[in-house]
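For this view, one protein chain was removed and the others were kept in their places.
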Amino acid sequence: MKYLDEFSDPDLAAKLFDQIHATVTRPWALMEVCGGQTHSIIRHGIDQLLPEGLEMIHGPGCPVCVTPLETIDRALAIARRPEVIFCSFGDMLRVPGSSDDLFTVKSEGGDVRVVYSPLDALQIAVDNLDAEVVFFGIGFETTAPANAMTVLEARRRAIPNFSLLVSHVRVPPAIAAIMESPSCRVQGFLAAGHVCSVMGTGEYPALAARYGVPIVVTGFEPLDILEGIRRTVLQLESGRAEVENAYQRAVPDAGNPTAIAVLRQVFEVTDRAWRGIGMIPESGWRLASAYADLDAELRFAVTGIRTAESPLCRSGEVLQGLIKPHECPAFGKECTPRHPLGATMVSSEGACAAYHAYRRLELVEVS
Amino acid sequence: MSEELDFEGWSCPLPLRNTPTVVMGHGGGGAMSAELVESLFLPAYGGAARAELGDSAVLPRPAGRLAFSTDSYVVKPMFFPGGCIGDLAVNGTVNDLAMSGAQPLYLSTAFVIAEGTAMADLARVATAMGKAAEQAGVQLVTGDTKVVDHGSGDGIYVNTAGIGVVPDGLHIGPDRAWPGDVVIVSGDLGVHGVAVMSRREGLEFDTTIESDTAPLHGLVADVLATGAEVHVLRDPTRGGLAATLNEVAAASQVGIVVRERDLPIPADVRDACGLLGLDPLQVANEGKVVAVVPQDDADGVLDAMRRHPAGRGAQAIGTCVAEHQCTVVLRTGLGATRVLDLPIGEQLPRIC
Partner (left out) sequence: MCLAVPGRVLSVHDEAGTVMADVDFGGARKKVCLAYIPDIEVGEYVIVHVGFAIQRLDEASALETLATFERLGILEEEFGDGFELAARQAGVQP
């Protein structure tokens, strides 16, 4: 793909690695916020080739991983209803709820369908007027515009049998929560590139100033990640703590004002409990009250949800970068991708899944 | 065979000469079933079908060891760019036989059809099977048809079982790989899976990619004719190359190292996978072979493959090693290493 493949060039990657090696004089700990960045780092083995002492701490930017357990259980309850066609991104299908997951519900006869876009779910509603179609609207700020536009479309076309179960999360409050944690070791951030494509860079200077950390807006291909790391390390080595944009081809400083306006219209900020981490104030978006008629949470009053997280699961600590996946005693034993205890072992970009899929070898050799 | 109406009782309509859809009576073993065989299956199979219609096919016993394989085909959608379930059903079993080094000879074809399936669709599938069988040089010698309630099935499911002959002295199997062996793949990876995905509801996209479904016994025969000591032959279907390599590593108790830069993944497959968030190494192939051969035989095998129409894009992609037994390791384009894991279940498109 043009403007994608070029950013995997191994020769240019080698140059960037050299630059990073030449710059680093002492240990640093950086956090890449976005799960997609984690996936890229582990998949290409970038962290293996960084200087000793330069550590990548994997952040909580995996919406699949942080969707509250109660929301998952609510989704499962709705999906089990015989009149419901439950539509979701593929990522959510194997996320464990308190007792099962969407895949199991599907295998037991629930109509659960994977869609690529929320507009596909809307079309399913149009094509199945005798069913109630519910779309699972999860994601960070990158995905929120798509879900918001779908809400507006459903309203504009007066589609009666469509609703959304919304559970959006926002990055800047998560960065603040991570820095507020007493055991935080993060000294610099690679900000999530596509989140910034939508929201711009405006929310980050205050964070950089408040916590004294460099924040570099970073993309997802190997060269983008290396450039983000390079610029962050340069700042750290020279004692700077500023916001930089290393993903300029996809991130204008102002982001996408059209999208931002629609987000403000369709969603309202809410406190959100991040699975495994806990309540982060004002870190989520829910449907604005003007769109209550499209809110699946209201349309299907699900009661009696009693959440039960596995007592062995330490996803939260992994998501905050406090432990690495293999430092969890259940890793690879009670908890595997086939029998996951938590969401980080399920999501394609969850750190536990990435370590189990890609790094088992070194971990076995080390232990 | 009874001339009475179907055995299904009151729920079935009168049999008509030209029913546009399949009904329960077509699976009842009576007049309607016979009609289906005479008017649809036999003409569709053409030259590939044996004319006799007994309950079982009595065949001459070939000299040598018999290879026997069966597979059921449930692909959705039934029709996809480059082929249909019928092509897969014939080529798939032909290829399973070929992976033991066998010359495929005879196939049975059994159908489970959902009531209401369009007769035209059934005819298309059967015609494709006839053509595929003719191209592969195998005969369709016996079969069965059952029809199920509209809610119990979805379109057409096909089972094929096949018999072939294995030449003496051949011992090919997933447990025969040795450290030092070279891993070869016969051509472009990920093609079939992407072609099917492009037509799947909710994920459709336009592409020129067509399934690579093809019979492979000719290619295998050419490889064996080089005199190479072939250790393993596998066709990387469900689960893709990743599944196949992990199966071989586990069965042979070896480690396998694969070089990412040498993997023949065409740009359009890579881009389509990038669009949906799929890993090309987990995507099914229906016209490719993975061969594991001693290092000394590798060049000869590559040559033989490349001279065959089904093997033009053959590449050596890795080696078997004594270390990290049962684990497949990928050397990434950047020079790092990671494990290439056994896929779990069906690969789903992702947004993250």
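Think of it as A and B in the order they're written, each chain with its own count starting at 1.
FYI, a contact is a pair of C-beta atoms (placed from the backbone, for glycine too) under 8 Å apart; a residue touches a chain by one contact, two chains touch by 3 or more.
Since the model is a prediction, treat every value here as computed from it, not as a measurement.
Taking the complete complex into account, A:149 is the one of A:49, A:149 or A:361 that touches the chain left out. Only one of the listed residues, B:101, B:277, B:311 or B:343, touches the absent chain: B:277. In the complete complex, the residue from A:49, A:234 or A:273 that touches the missing chain is A:234.
Mapped onto chain A, the interface with the missing chain covers residues 1-4, 6-7, 9, 12, 15-16, 18-19, 22-23, 34-36, 61-63, 89, 116-120, 139-140, 142-143, 145-146, 149, 153, 156-157, 192-195, 197-198, 220, 223, 227, 231, 234-235, 237-238, 240, 242, 244, 248-252, 255-256, 258-259, 262, 349. Seen from chain B, the chain kept out of the figure touches residues 198, 204-209, 267-268, 270-272, 274-275, 277, 350-352.
As a working rule, only the chains that are shown with their structure count from here on.
Every residue of chain A that touches chain B in the complex is listed here, in rising order: 1, 4-5, 8, 10, 13, 35-36, 39, 42-46, 48-49, 62-64, 87, 89-91, 93-94, 103, 113-116, 120, 124, 139, 143, 222, 337-338, 347-349, 356-361.
Chain B makes touch with chain A in their complex at residues 201-203, 261, 267, 270-271, 274, 276-277, 324, 327, 329, 332-339, 341, 344-345, 348-352.
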